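Quick one: the structure is below, questions incoming.
The complex appears here without one of its protein chains, the remainder shown in place.
This part shows subunit A:
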C-alpha cells in the first residue's frame, strides 16, 4: 500500500505560487526526499497532502485516505512544520503533553527519551528558547507518539551539525522500526545521505523523480580547473559535461557520470590547480533545465 499518494494535485494561490499537477506515491518503509529551492512549493505540497489547505484540483491521501474527510487518519502522522511557533506561555513539557493528548496513548516515556537524545530542557518556557531549540521541540512533538508516517518540512534548518547528526540517526531508527519518512529540504547532501528516493520540485512542478542509487551513479561534480596553458573548449565537450565555461586558462563545468572518464580527460591536460566539489542544488536544477530545453 502506498503510504502517501498525490494524484494530479494542484493548488493555486494568486498568480505564481502553488503547485501544479503533482503525481507522487511513497511506499511503506521508504525514506523519501522532497527537494527544491525556497518557494518551489514544498510546503504547499505537504500542507495540501495533509489537508491543512485545500487543493484546487486533484487529490491526496495518506494511508489511502484523504486527510480532510478522515482527519482521524492523522493519528498515524507525525508532522514538523517548517516554521515552528507554539503557544508562548507554555513550558516545553506542557506543550509536549498537550500534543500527546491528541493521540490517546501514554507518551511520557518517549518524551523523556527524545528530549534526552535531542538535549532539550523540558522545564523551560517555549518563549525563552532559541530558534534551534524551538525546532527541537517541534521534532520531539512530531515523533513522541511513534507515528507510522513522519513528515518533516525543512527539519534541519536551525540545528547545529551535531544535532543534525543525532536527528538523522533518530529518523533512521524510526525508519528501521517501520516508519515511513518524507522530508523536504533545500540541501542536497542531507537528502543524499538519508533517502532512498528523491523528488525535485521547482516552481510548483516535479521536474525529476529518481532513486537515490541512480542519482549516486550519476554523481554530480562541479569541477574548476586552471591550466598551465589555454584550455580548449573542445577538450571537455564530452557527454556528461554541462554548463561548461572556458575563460582563457580557467574552466569550470558540472560533470555527471563515471568519474574515471573525466579523470582521464583531466589527466590529459596539464593543470595548475583543480577543485572538485558537490554542486549546489541550484546548479543541478539548472542542469535539468538545460537538458530539457
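Annotations for the structure displayed:
One rule holds for everything that comes next: a contact is a pair of C-beta atoms (placed from the backbone, for glycine too) under 8 Å apart; a residue touches a chain by one contact, two chains touch by 3 or more; residues count from 1.
In the analysis below, contacts and distances are computed from a predicted model.
A chain of the complex is left out here; the name its UniProt entry carries, from "Thiol reductant ABC exporter subunit CydC", "Cytochrome c oxidase polypeptide III", "Transporter family-2 protein" or "ABC-2 type transport system permease protein", is "ABC-2 type transport system permease protein". Only one of A:71, A:178 or A:248 touches the chain withheld from this view, namely A:71. Residues of subunit A that touch the chain left out of the display are 47, 50-54, 71-75, 77, 79, 81, 83, 85-89, 98-99, 101-103, 141.
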